[in-house]
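Selected chains from the complex are presented in situ; the others are not included.
Letters are used for the chains, namely A, B, C and D, taken in the order the chains are written, and counting of residues starts over at 1 for each.
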Amino acid sequence: MRNPNVPESLEGWWILHRMFSFDRRGFGALSGKKRARATDDALDLLNSLKAEDGDVGLAQIVGHKADLMITHYARAYDGLAHAQGAFDRLELTDHLVPCESFTSVLELGLYDATAKIHDELGTSNLKPHSSEWNAAFDQKVSRQKSSPRNAERLWAKIPPRRYVSFYPMDKKRGESVNWYSLPYAERARMMVEHGKIGRTFHGLVTQVISGAIGHDDWEWGVDLYADDPLVFKKLVYTMRFDEASARFGEFGRFWTGMQFTIPQLGVFLAGEASPALLEQTAALR
Amino acid sequence: MRNPNVPESLEGWWILHRMFSFDRRGFGALSGKKRARATDDALDLLNSLKAEDGDVGLAQIVGHKADLMITHYARAYDGLAHAQGAFDRLELTDHLVPCESFTSVLELGLYDATAKIHDELGTSNLKPHSSEWNAAFDQKVSRQKSSPRNAERLWAKIPPRRYVSFYPMDKKRGESVNWYSLPYAERARMMVEHGKIGRTFHGLVTQVISGAIGHDDWEWGVDLYADDPLVFKKLVYTMRFDEASARFGEFGRFWTGMQFTIPQLGVFLAGEASPALLEQTAALR
Amino acid sequence: MRNPNVPESLEGWWILHRMFSFDRRGFGALSGKKRARATDDALDLLNSLKAEDGDVGLAQIVGHKADLMITHYARAYDGLAHAQGAFDRLELTDHLVPCESFTSVLELGLYDATAKIHDELGTSNLKPHSSEWNAAFDQKVSRQKSSPRNAERLWAKIPPRRYVSFYPMDKKRGESVNWYSLPYAERARMMVEHGKIGRTFHGLVTQVISGAIGHDDWEWGVDLYADDPLVFKKLVYTMRFDEASARFGEFGRFWTGMQFTIPQLGVFLAGEASPALLEQTAALR
Amino acid sequence: MRNPNVPESLEGWWILHRMFSFDRRGFGALSGKKRARATDDALDLLNSLKAEDGDVGLAQIVGHKADLMITHYARAYDGLAHAQGAFDRLELTDHLVPCESFTSVLELGLYDATAKIHDELGTSNLKPHSSEWNAAFDQKVSRQKSSPRNAERLWAKIPPRRYVSFYPMDKKRGESVNWYSLPYAERARMMVEHGKIGRTFHGLVTQVISGAIGHDDWEWGVDLYADDPLVFKKLVYTMRFDEASARFGEFGRFWTGMQFTIPQLGVFLAGEASPALLEQTAALR
């Protein structure tokens, strides 16, 4: 983008969250054979999607908004369409009603680095926005992308923690409070503060930020993964007081529940008491 | 959280409210045998959920938004998922359509205590946010949790009063009126005022506050329990004038109705005149 | 409530408005015998609800939002639940889809009287909020309730006028325009102005105000009854300019139509031209 | 209303807009005989409604919001209920789903005339709001109503132009921008400006304004009729810049499409290419 007012970002996995209501009664009323076949077909597909260059996350959601959340990671955008189309042909979908989704791409924001790159190029002899300047700019951004630490974060698999909370968010564009009208330095300062508060929860939570502008109805998606569901409350409440969130954060619906592994899909579908499922989940890790 | 801008809180029961529309005509059209079986299965499950380490509340809701509200208390979050999954496999759910829910955890806010702890530690020799300071901080919070009075409130069962009103709420984050941008002392002062008004209804109403940040679409849930349904109107109206509510409260939908006991489920399902049901409820207590 | 910032109020009938879509085609396709039975059962129930200590209003609503509005009056809140549960077991409900409702209690606001009571007690020797003061306060409010004029208004039956318009409303709590942050005297002044404008329509319209705070999603419900449907437009438009409404009124959806009597239910259900129905309605009164 | 702050208005036809989704596939799957019968029954009803003292407009709507819009004009409000009830018993409605409606009454606003009447009476010797004053006031308004030009506009039939665009609107009541808090003269000035802009489209468009306050969820309905659908865009865009609209207009959904005549209903239902239908429409006029 090379625009001094706009932070650059790095992108990794394309991500598709899908939320479904599950008709437990209807599925339970099928013959054992039919249920086994529907389950096996779903397992085959999910395993193959995971085996391909991507990942698949499954979670049992609490509340009426959804029963099941599937998180697809794909190296290319087209992989999301492939995952969606293939899943929607499964017999299992006779008992799953899609009720929400979110399309985004894993994103590392570069507020600090962008400012530094503009500063460095400002002291070079290159004419701003000349093709040499553009090339130098792009190279510096690209160097960020290939740093081992960033590459690892951009292509990390879905964190195997027991609980997940997903929510979409926007930065406010109100009549007097408008994130996008603020000077770059002020936004950068608030993002640093925001990050500091996040880091006080280091070790307790793994956070995945993805960008959805141009693809979905909110600007970003946030996935939180933790071993204790109370951590979601403590983290999100604490952050609500930091300036970037208190004044500029607008939040969508929260989708929270318990992750389980692909082999446990049958247990989830059969509805054999979730605690059992969860013990197994814990054991598997 | 140990952040001087953020009040600490204590957490007790995990709580799941579920609201359902009940197809009285469809259920009534089943054979007596089928109805009895569906009722007995539901009774068995609800009794076992109550017998486990938790509680189950049932209420007949007035109006079109729902006919039945079930309130689940569970010691662990996973217990909510278990309750939901098990209930959704009941034959009875063929005639219950889930239309709303709310996931939260019973919460005691500590505006005053948090300020005192920061003050006490401020006069100690501990370096702020050092591991010693953190340990001292956590110990002081933990002491609050184990105080008999707090422990009793955190793990109290659902109040057995005849009427219940549930609603979710947020603190406003407007462009100029923003709870989360206020200084700690100002928020603490308003919460004290708010509490005082609540206490003028002492004895007439039992209030249960639960926190949902990170788990559901509103920040808090409020359950009011009373023996006279007019008390809900008087209390909520009075509170609407106190500063914390007048300027900063944002309220969701209200779900109000009459509690009944698990053994009365059959009466509710058969729809034998509610007054009879309610007389029984009164007698049972 | 005894709070000098909060106007006292008197409460009469508990009120439940229920709006339904009517499947005229489906009902018309039943055999004459089935239709007669469904109609007779409904008549029996509505007559018995009216004969009990309460009232029942019926109205044919114009537009797609609903075809039928039932207004239940009951002396006790439990009576609303009873009316709802009993109606929902009628065969007729196979062709009625509930699409809206409103639960409230008939209310007389006491802005003036409350101020006077506080003034009177302020010049007494009683210690404010002592038990003697409270008793004196409650006695004065109670005296209002038993005044013949107020008692008559609190327990008046549904006005038998040909047209009805129902809508719910709130007082605004915006960031700068906030009814609940205003001084008592300013609110009282605006309510007096508001009442004066209403009185310029004296004789043309009968108004029933009910309070829903703590029970439903809006703070108040307003029923207007008139012999000329144009009066609704003239009255509501005129009021929109008075300060209490212009600046502080927030209005929900409007449900407007023609009342008919219980014996006319069959005519409504058969759909024999509404004009005929209306002539009969006029004749009956 | 006789209130110097409130413009008087004249009212003509009662108007009911009804929007329906049409299940073309389901209707097309009926036997030819059934389709013919359903079509004929609908034609009979629509013709009789038009022959009565009123009018019936039909339009094919573009987009997913609706396929068919019916506009009923009736001399009395009860006629709208009659039209609705009778139409809803048609066999055709098995394949029409009502998805929106708007109830209103054709209205001529009298901003200028009202001010003049108050001025005239102010210089008379009548005591304001005495019964003589009221009688004089009403007589002057009534004289407006019976003027031939106004009477013609109040009772004009639906303009037989090829295209129609309907939308509801409100005047804004924001926290700082509030139409209903403005002085009369300022509102009158803006309405004059608004009218002037409308007149630059004279001949290109016929506009019908109707008032819905007290009857439906928006304050006014606007119907635009034109021979060129691009005119809707040019007119509404131009008006959006005039002060009354730019600052105070709030607009609902837009329902735009092509009018056709009652005899063409069969063509619409059979779905024989709309262009053919439209050629016929053009020819018929």
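Methods note: a contact is a pair of C-beta atoms (placed from the backbone, for glycine too) under 8 Å apart; a residue touches a chain by one contact, two chains touch by 3 or more.
Computed from a predicted structure; not experimentally measured.
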* Could you work out how many identical chains the complete complex has, if 4 are displayed? => 5
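Quick note on the criterion: only the chains that are shown with their structure count from here on.
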* To do: Name the chain whose C-alpha centroid is farthest from the C-alpha centroid of chain B.
  => D
* Structure fact -> Superposing the Cα trace of chain C on that of its twin chain D calls for a rotation in degrees, to the nearest 5, of 70
* Asked: Where chain B and chain C touch, do the two copies share over half of their residue numbers, giving same, or under half, giving different?
  -> different
* Can you give the whole-Å distance between the Cα centres of chain B and chain C? -> 30
* To do: Compute the distance, rounded to whole Å, between the mean C-alpha positions of chain B and chain D.
  => 48
* Asked: In chain A, which residues are in touch with two or more of the other chains?
  -> none
* Asked: Mapping chain-to-chain touches, which pattern fits: line, ring, star, complete or other?
  -> line
* Structure fact -> Inter-chain touches occur between A-B, B-C, C-D
* Mind listing the chain C positions that touch chain D in their complex? => 24-25, 28, 60, 62-65, 67, 163, 165, 174-177, 197, 200, 224, 229-230, 232-238, 240-241, 243, 245-247, 249, 253-254, 256-258, 271, 273-275, 278
* To do: Give every residue of chain B touching chain A within the complex, in rising order.
  => 1-3, 5-6, 11, 16, 18-19, 77-82, 84-86, 88-91, 93-94, 98-103, 105, 173, 175-176, 178, 180-181, 211-217
